[in-house]
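With one protein chain held back, the other chains of the complex are shown just where they sit.
Per-chain residue numbering starts at 1, and chain names A, B and C are given in the order in which the chains are listed.
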Amino acid sequence: MSPPSAETSPAPVAGRDPDELRRLYTQMLRIRRFEEAAARAYTQGKISGFLHLYIGQEAIAVSTAELMKPGDRVVTTYRDHGFAVALGCDTGACMAELYGKKTGLVGGNGGSMHFFAKDHGLWGGYAIVGGHVPVAAGHAFASKYLGDGAVTLCFLGEGAMHIGATHEGMHLAGLWRLPIVFVIENNQYAMGTPLRRQTAVDDLTVRAPSYRLTSDRWVVRDVFETRARLAKAIDRARNDEQPGLVELLTYRFRGHSMSDPGKYRTKDEVEQWKERDPLFRAEAELRGQHGMSEEDLEAIDETVWGEMDDAVRFAEQSPHPEPEHRFLGHLVEDDLAAAAGHEPVQEGN
Amino acid sequence: MSPPSAETSPAPVAGRDPDELRRLYTQMLRIRRFEEAAARAYTQGKISGFLHLYIGQEAIAVSTAELMKPGDRVVTTYRDHGFAVALGCDTGACMAELYGKKTGLVGGNGGSMHFFAKDHGLWGGYAIVGGHVPVAAGHAFASKYLGDGAVTLCFLGEGAMHIGATHEGMHLAGLWRLPIVFVIENNQYAMGTPLRRQTAVDDLTVRAPSYRLTSDRWVVRDVFETRARLAKAIDRARNDEQPGLVELLTYRFRGHSMSDPGKYRTKDEVEQWKERDPLFRAEAELRGQHGMSEEDLEAIDETVWGEMDDAVRFAEQSPHPEPEHRFLGHLVEDDLAAAAGHEPVQEGN
Amino acid sequence: MPLLQIREALRAAIDEEMGRDDRVFVMGEEVGYYDGAYKVTEGLLKKYGEKRVVDTPIAEAGFAGVGVGAAMAGLRPIIEFMTFNFSAVAFDQILNNAAKLRHLSNGQFTLPIVFRGPNAAAHMLSSTHSQAFESFYCGFPGVKVISVATPYDAKGLLKSAIRDDNPVIFFESEVMYSVKGEVPDEEYLIPIGKADIKRPGDDVTVITWGQGVAVALAAAQLCEADGLQCEVIDLRTLRPLDDEAVLTSVRKTNRAVLVYHGWPYGGTGAEISDRIQRLAFDHLDAPVERVCYEDVNMPYAENLENLVIPSPERAAEAIKRIAYVRV
Partner (left out) sequence: MPLLQIREALRAAIDEEMGRDDRVFVMGEEVGYYDGAYKVTEGLLKKYGEKRVVDTPIAEAGFAGVGVGAAMAGLRPIIEFMTFNFSAVAFDQILNNAAKLRHLSNGQFTLPIVFRGPNAAAHMLSSTHSQAFESFYCGFPGVKVISVATPYDAKGLLKSAIRDDNPVIFFESEVMYSVKGEVPDEEYLIPIGKADIKRPGDDVTVITWGQGVAVALAAAQLCEADGLQCEVIDLRTLRPLDDEAVLTSVRKTNRAVLVYHGWPYGGTGAEISDRIQRLAFDHLDAPVERVCYEDVNMPYAENLENLVIPSPERAAEAIKRIAYVRV
């Protein structure tokens, strides 16, 4: 695959503060290491189910987290660990969720694909492609209804652009001028299907006018640029009644999920994208422009790995959910009754 | 509502042969009278269910019928009588269907919303908004697969543009370059909802590029113009692997269905559109430019009414379907068994 | 007591709840300017404005999903499906979002949302517009399902549904909107999950809901001529089922017939039959019978539709059959 057409050269972004870059770099690294730890646990057979890694796309979650105000929401897909880590969820709880433990982010109910942390602004990872788009529009609808000034950020893969729910959700958001930004993380593939076999167009923002959404589109190489341009879209949605559609050209370095060897891509292509890897580039900048030493960088990595080792340990040592837990989370009154110590009642059994 | 923006002045269309116009006029009139007869029967309580009239949009069905080659298909909505009549279905069988009679176009199974006449190229009237769009794409898929050279014409209301199935069907057609033309009959309303409350855009062909469909858009005032421009879209789809999206600005003079008094429109608006009515304009042209006499015109109308009276008589005198008919049309083998004189078997009874 | 149509009773319920709680809003096709395809929401736009009475484009998955999202965010949406047939395109939103998000999030979210609209056959609308959806939705853990047959029940149960903190699927019927009945002036709620004995009797238990209720009552009438007293139980709530009400009656009559609009294979009807044979096995003097649609796509033709839809005569026949009355 050739490099994407929108190789927009990032305008030199003002304010490349080394401390800030270092902070953002560390956040990106935390996501990467979290997922590497998770992948290892998966390979060791300690966690199961589906595991979709975000490796390569971290700058998006990190930029987003930077921009969120209290009350703002992130709604995303099954590829959701990056957002959880970036938004400040405890990595132990995230790892424990992958292990299906009681201490997991959602108590072992959802697993990798369904991270939810309302208090951190993570309104969920959703596993039916496109199905979350109307839901996210609903969050934005509520914000407009309540006048709470919050913005909803709805992330989706480029593969989700072709399904009905996405169309309907975007259409309603445009019609009703909802405070929402739809962010396509175009990582070039939907499972093994490259964009050119998914759709007849190259540029997905061509759809924006049909919904009266504003649009922007760039290659995610630089976390500052990504933050700055996302900020504009968010601002338009929050303050100008201009919902937006943003296409981010990015890449996942791993397979679609752990079971995918990713044979449909050439080494060359992967290498090309590795050069754009915002984490790699941030590291190079820290090392080059900002003169950070190898030891300093290694120290960061060690701290981060330390956190992830702790997370794994926490997950491994955590208990399984209690058997009765499976009856909770269905009807509110059952949850209340359980909290008050009552036995669960089962319909039809 | 103000007149639509695309008030494209029809380029003087060559070949306005009076005989041809007279023929097309008669066809349009047949549709109108058919529906007037149906509406009367409905008001008299002789037919029931939903009845969606096509009055005002007849030029579209008539132009389409003119352009169809053997093997071409029309797929449309519940507003389907016009196509049936234009495509040459027996008006008696059509009327009998509305009466739910054995002699009906589909034996009383489908009623007004589900006219099917494969042999006439009518591949059906569908009643779930947008649900027919992927099916029509499937017909075109089969044409491409079989190399049969046929084109599928898929009609939909403007209200159907906002639902998922439409998006998916159009998207697949564009991706796979299928021989199909999607024709939006934008009659300005989806039930009582005017376009401006359905979508944030004015021009629905703005969507065409997202699917890589060619597009065209005009006000349906003139049956020749409509035929000529539709012909081009069909030709591109048939010969150039260019599926198309055409938006036709039109109007229904009646309510959405018989139960709708249409209170959401002003008299003025209706009057404005009546001036564009292709049937009315064709009549004026026949009378004016081509010097047809009042008697000649009345004679046509009388013949047409005669046909419709016969249709009503036929419908009224036709028998109801046999009770066993309700078990047919489900599994092929049951139909074959019934044809061979066997009793129907019922699952679960 | 004033006589109201079911549509008026429903409207009163919505109106009262909207008046009581700012977070309640109505959304759907033609609910606003058109006053509702079946006039249930008539006048509400005028009273509450566009903010709370929201017309939508034709996009059921879209606005069902918007409702789900809005409920997560603290609103209390009432989503109208013009008919439940159109909920088929929103099936995933109900199955995978409405019914699951509280569970997936481990209780972080509460989803107080009502999906309502007419269900099952009306008259000569052919197969795509004549389907009974309770058989699908009753299967979903995480939702409640209600089906109403009188103005009194409609009002009291819709109010309860709107106040309920769980997703509720609420079934009405086009052909019953004009049915009239007494509705008290003062406010009342009917608890979800409680069946109602619409006619007491000792000989055969007839279990029914929705459009089936009138059929069952007419059948009970027919059976009187044969000296059979039917107890007609209107379930009203289909999930959770009021097992106690059903079993108490069956233990008394030792016979049960189900009368309802819906296909025969599986679904709510089969579930009830299964529960009775399982939970009242030793009390049954005859198999449980079901009188419902024939196993076909609904034909348009009136004479055929009348055969497919359960009639009082067909129901009475089944009642007599299991009561071993020679028919």
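By definition in this document, a contact is a pair of C-beta atoms (placed from the backbone, for glycine too) under 8 Å apart; a residue touches a chain by one contact, two chains touch by 3 or more.
Keep in mind the model is a prediction, meaning the values are calculated, not measured.
Novice: Given that one chain is not shown, what are the shown chains it touches?
Specialist: Looking at the complete complex, the unshown chain comes into contact with A, B, C.
Novice: Of the residues B:131, B:159 or B:192, I need the one that contacts the missing chain.
Specialist: B:131
Novice: Please identify which residue in B:95, B:175 or B:201 touches the non-displayed chain.
Specialist: Reading the full complex, the residue touching the unseen chain is B:175.
Novice: Which one touches the absent chain: A:61, A:190, A:230 or A:248?
Specialist: A:190
Novice: Considering the whole complex rather than only what is displayed, give the residues of subunit C touching the chain that is not shown.
Specialist: Its contact residues with the unshown chain are 61, 85, 88-89, 91-92, 95-96, 99-100, 103-104, 126-128, 131, 135-136, 138-142, 239, 263, 265-271, 273-274, 277-279, 281, 284, 286-290, 295-297, 299.
Novice: Provide the residue numbers of subunit B that touch the chain removed from this figure.
Specialist: Answer for subunit B: residues 105-107, 109-110, 114, 116-118, 123-124, 126, 128, 131-143, 145-146, 164-165, 168-169, 171-172, 175, 328-333, 335, 347-348 touch the chain left out.
Novice: In the full complex, which residues of subunit A touch the absent chain?
Specialist: So the residues of subunit A touching the unseen chain are 48-50, 97, 100-102, 104, 107-111, 113-114, 127-131, 159-160, 162-165, 190-193, 197-199, 264, 320-321, 323, 325-327, 329-330, 346-349.
Following the convention adopted for this analysis, only the chains that are shown with their structure count from here on.
Novice: Can you compute the centre-to-centre distance for subunit B and subunit C, using the mean CA position of each chain? Integer Å is fine.
Specialist: So the centroids are 35 Å from each other.
Novice: Whole-Å distance, subunit A centre to subunit B centre, using C-alpha means?
Specialist: 46
Novice: Which residues belonging to subunit A are in contact with no fewer than two other chains?
Specialist: Within subunit A, the residues that touch at least two other chains are 164-165, 168, 171, 175.
Novice: Spell out, as numbers or ranges, the residues of subunit C touching 2 or more other chains.
Specialist: 57, 59, 61-62, 89
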